[in-house]
Every structure is written in structure tokens, then in C-alpha cells.
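Structure incoming, see below.
One chain of protein is taken out of this complex; the other chains stay put.
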Amino acid sequence: MAIRTEPFILNMGPQHPSTHGVFRLRATLDGEVVVDVEPVIGYLHRGIEKLAEGRTYTQNIPFTDRLDYLASMTNNLAYVLAVEKLAEIKIPERAEYLRVIMAEMMRIASHLMAVGFFLNDLGAMMTPVLYMWREREKLLDLFEMVCGQRLTYNYMRIGGVSHDIPEEFLPALKRFVAEMPGFIDEYDQLLAENEILLVRSKGVGVLPKDVAINSAASGPVLRASGVKWDIRRADPYSIYDRFDFDIPVGSAGDCYDRYWVRVQEMRQSVRILEQAIPQLPEGEICAEVPQLLRPSVGEVYGHIETPKGELGFYLVSDNSIAPYRFRIRPPTLINLTALKDMVIGWKVADLIITFGSIDVCLGEIDR
Amino acid sequence: MKFERYGIGIAKGMALTFKHLFRPPITVQYPEEKLVVSRRIRGNELVWYPDRCTGCATCAKSCPQGNIEIVTHVGEENNYVVDKFEVDTGRCMFCGLCVESCPYEALAMGLSYERAQYRRGQLVLSKEELQLSDVRQPSGYARPKIEATLPEQSLLVNWDREKGGQKLSLVPLSKKRGRGV
Partner (left out) sequence: MTLLEQFQLWLATMWPEWAAYVTPAIVGVVIVIAFALCMVMVFIYFERRLLGRFQIRLGPNRLGPEGIFQPIATAVKILLKEDIVPAKGDKVLHWLAPLVVFVPVLMIFAVVPFWEGAIFADLNVGIVYVVAISSVSAVGIYMAGWASNNKYALISAFRAVAQVVSYELPVVLSILGVVLMVGSLSLTQIVAAQTIPFILLQPLGFIIFFLGTVAEMNRSPFDLLEADSEIVAGFHTEYSGMKFAMFYLGEYCHALAYSCIITILFLSGWRGPLLPPFLWFLIKVVAVFFVIVWIRATLPRLRVDQLMSFAWKCLLPMAVINLFVVAAEVLWLPESLPWVMVVVNFAFAGALIMLWSKLFTLGGGRVEV
């Protein structure tokens, strides 16, 4: 005769050591097994989409920094590409290369943070975090050299970038790019064959391929499930078609594959940087754009591949200095809708690491 | 669990951690040791030059939040005389759009990042407090002439471990360490 048990609701509230931000999760547990999950969001809502309707296109760029505050360059890039698509502005070559360099550096920094904190959720006591943050510090120093800030850059402008790189930037970046594969090998030595990591994350939190496609997931979450879809290849923007890089694709769609895809993407980003730095041409860094830009009436959807997924901006213009509608497609919110499928039937510990492997950033979810 | 490699993975990880025991720590002991910040740092302050400002209010128009308040009156030589130039640095996000848009280079970002106050009212800075002084120096953000005069930034990627690092023995606080600064 089976013992009758009663499920209870555990509230992993907005303040929790590992929910990556102010995120509330009401989990119904039966013993240790997760029966149901109900996310509650909105604790970081700032009304960016409405605020942006009252500001000019250039003034909106600092707002896009604060969406996914851990990867600000790519947010800026997505918005600026959308506006340039709307207003049909041509960008100088040097600006294109600078944008690609900044975006790939940002991708490495964001993945370092994501992998580090995935391991922190697993319980590895901040050691991998600190090793990976040492590299991230080097990248943040380089960003500070270029645009003056370490986290919210406000670097891209409509028509190009805002500042040219100083002369000590390229030698430092070359040194970083030369050392980085060695450090990624060190992380592999620490983690890739670690039996405890393997047994905790292989086969856990599986997202099947059809569920991933149907729930519009994107980014490493989608690629780990076996779908080879990267916007840099599928719908190339900027000058990505000139570079030679692979797209790592997982097979099982579990937490280990998501971690593995991110580490491989770091290697590919280093590869892109190695190709882009020698090809950097001279020239202008920003096209001639009026200070108060008035695009013609129309609408546009511009999207790029950020470290977290596909970030898209849907802009509607009515020939005034401010956008009529400023809609953001947040990648992590849409990836998060698949959480329930991934997690039901697993235990509390798996809930936490599955959530960590999706790599959310609450600034994007709540806007 | 499956010890697929007989526990070798765990042993390799532990060997790496042990190797790190002999690497010098990269901690910078603030406030005794400070890093040299970037020449283009958008620090937590603004510097205003009254002799160059014409009261055109381009900076106020380009601020995304409307932090700058300018009140002028028409002067004798048919110019604007600035009566009030207030910046609410509590609301400011230091994006630098005002500095970039000033046509007369009358506004610059500051070098310091330690501008915390005890009261929120003290963060609203009037035109006297915003001027250049010993404690309020300009940074080179969008100001190439100022940028050329500032020292080079200290970078972790250029840090030489042998020169600035810590050996395994206990090193007291006064000895130099961290980033070779």
C-alpha cells in the first residue's frame, strides 16, 4: 500500500541566493519532486518601452544598455541596426569592424559569467566563477578603455560607433586573444570531465527539439537541443558573412549541452576576433546622420544574435523624432516559457540548475 | 554515479585548483591601492566650464532624462547669461550624451567615481559646485585634448605576475601588490 503524500508549495521568492535576479518561482513539490512550476515576474519592470516613445532615437540608446545589463554592447547593436534598417543609413567599414569586435568580446564576457554562475548553482563554491571573472575583468578593462564604462556602454550610435579605439587597445586585445584559448583549456580541465558535473547535468532538464522550436527558443538553449540556427548565419547582419566560424550544436538538449555549447561559442568568438583584428581598416567611425533623425513612415524588425538568444527590436516610425512604437523581443523571457516542460518530474536541485542553464537576465524579462 | 574515468576527472580538477594556490592573487586592496582608471572614464561627476558655456541648452535637450536645468537671461552683448545651471546627478545615468553634444566643449565628464553623499539633496549640483577644481578634474570622454594629458590605464591583461604578485608567504598590507600598480 503506497503512503499517501501531499504536495506543498515552495515559494522561491524574489530574494534568493540563486535566482539570477528578482525572480519569483512558486514550485509545487511532492517530497523532492517538482510537480508544477509557476514563475512570477515583473519585479524589475521599469517601463522602458513606454519611456522610449517620448525620447529621440539617440536618447534611447542608453535605455537599451539596461535591458540585458550583462551584455550591453549587443543590445546597443540590435537597436542601432534596427534604426539603420528603418532609416536606410549606410555605415562605414571601420565602424562595421569595430562593432563586430565589440560584439564578440561581449559574447565572451557574457558566456564567462553564464558558465561561472551555472557552476555556482551546482555548488562549486565560487571557484569557477572567480577563475572566469579574471578573464572577464580583462575584457571589462578593454571596454573601459574604449568607451569609459564597464557595464553600460552606450557605445554604438546610429550610423556607426561613438569613439575610435585608442592606440593601446589593439595590442592588449591581441594579448588577450592569444591567452584566452589556454584559459578555456584550463576551464575544461577543471570541469569538462568532472564526474559530479556530468552526473548532475547530463540528461537533466531535457528540452526536446520540437518543443524548443515550438516555444520559439533561441540562442544556446535552442542550439543545445540540436537545431542549427544562428542568426549570424541564417539572416546575416553587419559583416558576419566575411568571417569563418562554426556553430556548435548539442545533441541532447540537457543542461550539460547548454554549458558545452556556451564554452564552444567562446572558442568560436575568439576565432572571429583573430580574423577581425588584422582586417580592421582605416576610415570614419560614424556616418553623417542628423542629430534629430526623422525616419520615413514605416516599420521594421531588426534582430541579432546576442549571447542569450535572438534579441529583436520592432520599431514603428511616424516621421517624428521619437519612435511611435518601441517593442523589444526579449530572448530570455521566451526561453523561459519552456521552463515548465524542462523541469517537471525532476527534483528541487535540478530545478535550480535548469533555471541557471537557461541563463536569464531579469532586466530583459521585465524591461 | 558512473565513474567513467575512475575519478580521473575529479583528480584533474583538483590538480588545477592546487596549481592556483601558487598563483598570486589579483585582488586590489581598495582603498589603499587604487587602479588608474581609463582616460575616457565616465565617472560619477560632471565638470562645467562657465567661460565657454553660451547657454544654448543643447546638453539639456540631449539628456534622455532631463537632468539639466538651465535658466538664462539676455545679457548686454546680446548673449545668454547663465543664471542657473543645475544637474541632478542622483538621476543621472552618466551616459555622456550631453558631453558629446556640447558644441563649445563647455561640459566634460569627471575622473572621480567616489561621489557618494549622505543626502539625496546634496546630489543636485549647482553651477558653482560643477566647476573645475582640485577635486573635480575632467576626463577625456569625447574630449581628445584632455584625454592626451591623462595617464595610461592599468590593465589586468598586461599585469606582470613576477613584478607585482604575491608569494606564498604572508605579505603584509603595505607591500605593493595587485596589477603591478
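Quick notes
Residue numbering begins at 1 within each chain, and the chains themselves are lettered A and B in the order written.
Here, a contact is a pair of C-beta atoms (placed from the backbone, for glycine too) under 8 Å apart; a residue touches a chain by one contact, two chains touch by 3 or more.
What you are looking at is a predicted structure, and each value in this text was computed from that prediction instead of being measured.
Residue A:122 is the one among A:52, A:109 or A:122 that touches the chain not shown.
For the chain left out of this panel, the touching residue among A:190, A:300, A:315 or A:360 is A:190.
Of the candidate positions B:13, B:43 or B:64, contact with the unshown chain belongs to B:13. Although one chain is not displayed, its contacts with chain A can still be listed: residues 8, 10, 16-18, 29-30, 32-35, 119-127, 130-131, 134, 190, 194, 196-197, 199-200, 203-204, 344-350, 352. Touching residues on chain B toward the chain that is not drawn are 1-7, 10, 13-14, 16-18, 20-21, 23-27, 29, 166, 170, 172-173.
Simple rule for what comes next: only the chains that are shown with their structure count from here on.
Those residues of chain A lying in contact with chain B across their complex are 55, 58-63, 65, 127, 131, 134, 137-138, 141-142, 144-149, 152, 154, 162-163, 166, 168, 172, 175-176, 179, 186, 189-196, 198-199, 291.
Contact residues of chain B toward chain A in the complex are 1-5, 7-10, 12-13, 15-17, 20, 26, 37-42, 62-64, 93-97, 100-101, 109, 139, 141-142, 147, 152-153, 155-158.
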